[in-house]
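And then chain A:
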Amino acid sequence: MRDVIQFHLDPHSGVATYLQIVQQVKEALRLGTIDVGDQLPTVREVVADLAINPNTVAKAYRDLEREGLVVARQGRGTFIASSLAPASLRHHDELRAELERWIRSALAAGLDEESVRALISATLRESLARNVA
Partner candidate 1 sequence: MAWVTWRQHRSQLVTAAGLLVALAFAALGTRLPIEAAFHHDSLAGCLPPAPRTGCDIIVPHFEGEWNGLVTAVRVLAVLPVLAGLFVGAPLLAREIEQGTHRFAWTQGIARWRWLLSKTALLAAATALAGGVASALVMWWRTPFDTLEGRMGPASFDIEGLVVPAYALFALALGVLAGLVFRRTVAAMTSTLVAFAATRFLVLEFVRPHFLAPLHRTDVASGAGGQPGDWVLSDTLVDGGGRQISVARENLAVLHAQQAGIDPHTYIVTLGWRRVISYQPAGRFWTFQLLEAGLFAALAVVVVLVTVWLVRRRPT
Partner candidate 2 sequence: MSAAPLVAESLGKRFRREWGLRGLTLELPAGAIVGLVGANGAGKSTLLALATGLLAPTEGTISILGRDPLRDPGTLAEVGFVAQGAPLYKSFTVGETITYARKTNARWDDEIVVELLTRIDSSAKVGSLSEGDRARLALAIMLGKRPQLVLLDEPFASLDPLAGRELLQLLMDGVAETSATVVIASHVVADVERVCDHIVLLAGGAVRLEGSVEGLLESHRLLTGPRRPLGAIRGVREIVRERHSGRQLTLLAVTDGPIVDASWRVERVGLEDLLLAYMAPERLPAAARPTERVRLRWHG
């Protein structure tokens, strides 16, 4: 269960090691390669693989816990607590208003409900594909 994610370190990227770990966890969540309930590798496993300071990994996991993405269970490990949705939900209202504005523009341009729905689906699909690549 614990090899759901394998971290890699780029020491010359200019990004702090602990941040790289945080980013890689978030990315995996976005991609769906890890899910709620999955256990992250233990600190020991990460440092035995990457040969980095255990404090760095601990810091990354603490940050993720603060953001509500993971939860540390004493003696058992660190587990994914939620998907990234909660974060995006903070911008919910803003995004919603923006979306309503766009829909009004689309309808005013002459699209009917079906066309609007189709356009949204296609664009969403293409954008996601581009993000992964």
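Candidates were picked such that all candidates are chains of the complex that A comes from, given by their letters.
Here, contacts are C-beta pairs under 8 Å (C-beta built on N, C-alpha and C of every residue); 3 or more make two chains touch, one makes a residue touch a chain; residues count from 1.
Computed from a predicted model, the values in this text were never measured in an experiment.
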item: Touching candidate for chain A, same complex, options 1 or 2; value: 2
item: Complex contacts: residues of chain A adjacent to candidate 2; value: 11, 13-16, 19, 43-44, 47-57
